[in-house]
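Then we have subunit A:
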Amino acid sequence: MVPISYYLILAAVLFSVGVASFLIKRNIITIFMSIELMLNAVNLTFVAFAHMWHQVQGQIFVFFVMVVAAAEAAVGLAIIIAIFRTRQTLNVDQINLMKL
Partner candidate 1 sequence: MDLALFLIFGGLAVAAALNLLLQRHPINSALSLVVVMMSLAVLYWSLGAEFLAAAQVIVYSGAIMVLFVFTIMLLNAGEEERTHGSRAAYIVGFPGAAAIFCLLSFVFLTEGKALGTVSLGGYLDNAANNIAEISHVLFTSLLLPFEVTSVLILVAILGAVVLARKEQ
Partner candidate 2 sequence: MNLDQSILTLITFLPLVGAVVLALLPDRGRIMQWAALAITLVTFLLTLHLPAHFDYAATAGSFQFVADHAWIPIPPIRYHVGIDGLAMWLIVLTGLLAPLGVLMSWNAIGERKKLFYILLLLQQVAMYGIFISLDLFLYYAFWELSLVPMTILIATFGRTKDRRRAAIKYFLYAFIPSALLLVAMIWVYFHTGTFDLPRITEIVATRGISPNSAAVWLASLAFLAAFAVKIPIFPLHGWLSDAIFEAPTAAVMVLAGKTGLYSILRFSFSLFPAESHRIAPLMIALGAIGIVYGALIALVQNDLKRLAAYATLGHLGFIVLGIFTFTISGMDGGIYQILNESLGGAALFMLMGLLYERYQTYDMRQYGGLAAQLPWVVTMYVITTLSVIGLPMLNSFVGEFLILTGSMQSTVNNHVLWTVLATTGVIFSAAYMLVLIQRVFYGELGRAPRSVQGWDLDLREHLALWPMVILFLVMGVASPFWMRAIDTAGPGIVSRITQSAPNVTQNNGYGAGAQANHNMQPNVPTWLRNGTSR
């Protein structure tokens, strides 16, 4: 007998923690992980609504999000490797050549 809104709020909490984590973390990889966390929060929302609407479409959406996340991870981590090669650091605070 859990209200749907509980799930949604849980998702919101996770999403916000993801956002906060993006803001706090200095390591690019961890920042990327925060994005994954946000995506997971969204997934939870999808699943909750799928349950509410008795629609399988929501679950399929989550499935696609996973695929996309995988693809993004591949590309993202490749970019991270590339940047590590040129800058020898993973600290975002030091990746600010371009500003103003």
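If you want to know what made the cut, all candidates are chains of the complex that A comes from, given by their letters.
Just so it is clear, a residue touches a chain if its C-beta (ideal position, glycine included) is under 8 Å from a C-beta of that chain, and two chains touch if they have at least 3 such contacts; residues count from 1.
The structure presented is a predicted model; accordingly, all values stated were derived computationally and were not measured.
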Complex partner of subunit A (touching, any copy) among 1 or 2: 1
Contact footprint of candidate 1 on subunit A as seen in their complex: 1-10, 12-21, 23-27, 29-30, 32-34, 36-37, 40, 43-44, 47-48, 50-52, 54, 56-57, 59-60, 62-64, 66-75, 77-82, 84-85, 90-94, 96
